[in-house]
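Of the protein chains in this complex, all but one are displayed in their positions.
Presenting chain A:
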Amino acid sequence: MSLSAALPQRPRWFGGDALGPRLARHTLTLVALALLLLPLADLAVVTRDPWAEIARLAQGLAWPAWGAVETPLHALGLTIAVALWGTLAGVVLGFPLALLFARSRLVRAGCAFVRAIHELFWALLFLQVFGLSALTALAALAIPYAGIFAKVYAEILEETPRAPADALPLGVSRLVRFVYSELPLAWPRIAAYTRYRFECGLRASVLLGFVGLPTLGFQLETAFREGRYHEAGALLWLFYLLIASLPWWSQRRLVPVLLIGGAFLLGPWPAINGGLLWRFISQDIWPRPLLEGDWAGLLAWLAEVPDLAPAIGNTLLLGLLGTVGSLLVALVMWPLASRHFGNRATRLAGSGVLVFLRSTPELLLAFIFLLLLGPSMLPAWLALALHNGALIAFLVARHADSLTPGMAQLPASGRLAYELLPRVYPSLLALLYYRAEVILRETAILGMLGVATLGYYIDENFQYLMFDIAFLLLLVTAMLNIGVDALSRRFRPREAPLDVPGG
């Protein structure tokens, strides 16, 4: 006390344990790391004449051909039904696990594993057994979501105040304590998170169409891939409208109606064939030499596996660049959609841009950048950064809207710099850390660009029907994701209010 009071301390930039400097250090470290590794990324720009194709694309979006879409209402209905039932099944599976989450290491590890695999890859796995059926679609959503719900619900329950539980008389059963003192307090946040996850489910449900389930994505992917942009435009608009109108049709009272209505749309149900299932899990996914105990053969098999080191390197690098890019995009964009800035018109435009960016499948964004910039990691990076950055920006804007500025007389720039940004930044960073794991999973689906990430090889081996190699790569990917998840959890600012859902 005496010494430090006597000697005026040298101002310590970004030093100390206070939240502000700590977050600043995190941010700067991330950015510095990205800049340091940037030379390793392949960011060549090749532009010749992309404009003819871009013009065709823009025309397609501007003049959608509604008539060209086959059974749009069925596709739309099925997209909602899969998202709704998939999310519900995830809740049913995930909730009991959330109660065991803190106590059982096995549950935690299991949940981390199922979350670490992208919905599309779950779908590709189930496709081998259940075919193109509703069960494949539901399981592809429900299983990873169960892992996510277990983790997030457990965190929410953990953060409920203890006082009400302590006030209960002694000898009250665990169940009573849970139902009367914990659940009611956690309920609003659990409900809010579940809603948010449902929106993610909608996007995932569309994506499932990309592997062949008849949701909106089925026709969207083909129309887009084959350059029928007017048809693709119609489907995209349908999807934007679906996401933008979510607050109106996802009312609590409508959910039972949607659930029952959706149940009729789900289908076809597969004839579950025990033999197929058993063949897949006992043979298809294991290397044959291993099953035959042929060790020399196993070495030869390992030689067939794509070179793992560059694949892991590319995956991590793209994941890191995507994360840092998302941070920058989110920082720039969140004020566009917040009630504290601009006027009605700018806010409407801002929200529109954010809905557009976060709802547009990354694959589409990546393709536009691929045309503009040529094949390299750059289009993938931009697509990941814009998509995820817009998503974070939207959540941060909603968080900021719930705050009342204490210094209302400040001009907008001052309000942003001195009050709102410092108040929302912890949760922005928390969201980013949650999202890092998602970004890493998403690097998988950008294989079209020839960026050889792990996901690129997984997809390739599913196409070659070499399920054993695909499965090995899936395990590697899952381990990588679990590692990154653990890292991001360690660095996530604990002080961040979790009312803003992440994940």
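In this text, a residue touches a chain if its C-beta (ideal position, glycine included) is under 8 Å from a C-beta of that chain, and two chains touch if they have at least 3 such contacts; residues count from 1.
Convention: contacts and distances are computed from a predicted model.
S.K.: Out of "NAD(P) transhydrogenase subunit beta", "Integral membrane protein", "Heme exporter protein C" or "Putative selenate ABC transporter substrate-binding protein", which one is the UniProt protein name for the chain not included here?
M.R.: Per the UniProt record, that chain is "Putative selenate ABC transporter substrate-binding protein".
S.K.: Quick one: say which of A:Cys111, A:Val211 or A:Val355 touches the chain that got left out.
M.R.: Spelled out, the listed residue whose C-beta touches the missing chain is A:Val211.
S.K.: Applying the definition given at the start, please give the residues of chain A touching the unseen chain.
M.R.: 46-50, 52-53, 68, 70-71, 127-129, 131-132, 210-212, 214, 218-219, 221-223, 225-228, 231, 270-278, 304, 370-371, 374-375, 447-450, 460, 462-466
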